[in-house]
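As structure tokens, the structure follows; a few thoughts come after it.
Removed: one protein chain of the complex. Kept in place: all other protein chains.
Moving on to subunit A:
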Amino acid sequence: MPSTRASVSYKKKDGHLTLSDDQKYLFWTPSTPANASPAVTIPIAEITNLQQTPANSEKVALRVIVKDENYVFSFTSPAEARKEQEAVTEALRGVIAAGKASAAQQLKATSNGADGGESAGQSAAMAIAKALSSRSTDEAWYDDNKLRNDFQLQRSLLQANKPLYDRFNQALKDKPESVSVAQFTTQFWSTRLHLLRAHAIEKAQKEGEYNVLPEIKYNTVIGPDGEPIKTLNMTKEQVALIFKQYPVVRKAFNETVPKPFADARRFWSAFFASRLLKKLKGLRIEKNDPQDPVLDRYLEHEEDTGPASIAGHVPHIIDLEGNEQNTHFHLEGDYEMRAAKHDRPILHILNSMSEKLLSHVAPADGEAHAPIGMDEGTFEQLRLRDLAVQDSDNRVVLNVREQARYTGKQDEDEWSADAKLYAQQDPEVVIEDIRAQLQPANDNGVLRLDEAIGFQSDEDDDEEEMEDGATTANGAKPAQVASHKSLDTASRSILSSISQRRSQTSNPTSPESLLSGLSQPLFDTLTITHNTTTEFLHYFWTLFLSGDSSRTAELQQLVATLDRSLDRINAVAEQAEEERKARVEKMREYQKKTGKRFRFDEAGLGGGKKVVEEMVRPTVEALKRAGAVYRTAFEEQSREAGAG
């Protein structure tokens, strides 16, 4: 094949590059000795990247990257180096694309391994000399693929969620052999992405700031000499927080630590005894508080207001000061509410502290650049709405468009069973009959209801049929309207439905009624069997409907697994039957032993195969249906394949 043969040098040795006939491998064969076997064999399916030298460069080379290794082939043909290189690249490109289409799954696994879990959607092999664009990690929890591949996150979720963990393990144990763990995990999580996302977000949350100074307290220990020793424990985070919340401390620290304080420890011990601390905490500074010439300098330091003070944004309607200025009445609020009392240092400190804490948090309800004052939206929010008489109608009207296109033409095949029956009737006759029936029975138009409903209070059941035969046209009837018999039947059916309802509602939480006679361990087994079965059904349908021809073998295995699930359910049923038999036996023995003749209600005992079957009936139905659908499709396509 001349098109895919090129003379190249690899590791400074001349040779030539060929593509195998089945287009699965790329060979490099050294030119000396002649007829040498290929020295380098690269499976094309494993190529993750191709790089070439720029088109105008003198040197012509192709770099083939396979997993962690890479091979650099320099094209040596004096005249046609570039052309040959292009031909080889083109051929490889075609083969890789075709290979990817048929074996997307396998390729995905390898490519993911190669470029470090980058999104699988990215075509890895074909990005020639591409720049690795890094994705913003902020959006990580919105990206399905990222969640699907984040094993750490998945493990952490499994640990946090016990039922999920059990389910995962059980399903993993029962999975068909042909399904690899990686495939299974992908499938398992693909239906639970929302859980992963919630978990990721939950984990990403962190605690907000808190007022750090009051949290740092002295620990007083009685020393060996009987003197109390005060120790102070601070963490690194606390120091960072102090610096962040109190810029003046940072300033003091910066200016004083090498000199006059020798190290940080000295600084902090001085600081926690100083007047500055008291001021920052909003405590009153007493006369006999020890003076500190160094730190007291910072007492008068005026702090800058926080970066995003909320003060400017307070709408007048809830602004305390605004009320005093803008209204006639004097607001006699609480002690703290009065503006006059606001010179209390503690209140100022607390307020400014809260402001600062808030200003470090990204606002959830607006942006810092929003216009100061109240905009239309805020006003709408703050308006006293309950006094409003009426809200305008702001519903969104949705219309189904182009409906006629679908519903207009209706075939007779699509008619319901009722409609077909109706179509057999002659509308003329129907209408006439009804009209005739509705004509008043006697001249004055009074309906004798007791007669009209056909109920006769003193009739006998024997006479019933003869008497009623006269009033209605048709002779033999299965049931006479409003006869004693039919009314009795009605009563009975209503009463039975009531008692059925009652048994369901009376104590829905009592464990016995839920288990309906099964023992707890058996019930647990049944639950877990059911869970696994559901898991595999999910997997089956996903695979079945994916239309992926490369995974038919896997699908076949999965169907076998579904059949085994049926066996597992039957096994549980058998177990339940044995359990029940044992219980009945025990009762009998007890009866024999005591000699007491009492009747025990065998039916009321519950449990057994019947109960199990009743419980899992929908699951079994689902299994059967899945199997049937698969078999139908299999037969059909086998026939087609045979024919074609």
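Keep in mind that, in the parts below, a contact is a pair of C-beta atoms (placed from the backbone, for glycine too) under 8 Å apart; a residue touches a chain by one contact, two chains touch by 3 or more; residues count from 1.
Going forward, contacts and distances are computed from a predicted model.
Candidate names were "Mitochondrial distribution/morphology family 35/apoptosis", "Large ribosomal subunit protein uL5m", "PRELI-like family-domain-containing protein" or "General transcription and DNA repair factor IIH subunit TFB4", and the UniProt protein name of the unshown chain is "General transcription and DNA repair factor IIH subunit TFB4".
Among the residues A:E86, A:D548 or A:E577, only A:D548 touches the chain that is left out of the figure. Of the listed positions A:T186, A:N211, A:S352 or A:S519, the one in contact with the omitted chain in the full complex is A:T186.
Within the complete assembly, residues 97-98, 100-102, 104-105, 107-108, 120-123, 126, 144, 148, 186-187, 190-191, 193, 391-395, 398-403, 406-407, 414-419, 421-423, 425, 427-431, 433-435, 437-440, 444-447, 449, 452-455, 474, 477-483, 486-491, 493-495, 497-498, 501-502, 504-505, 538, 541-553, 555-556, 629-630, 633-634, 637-638, 641 of subunit A touch the chain that is not shown.
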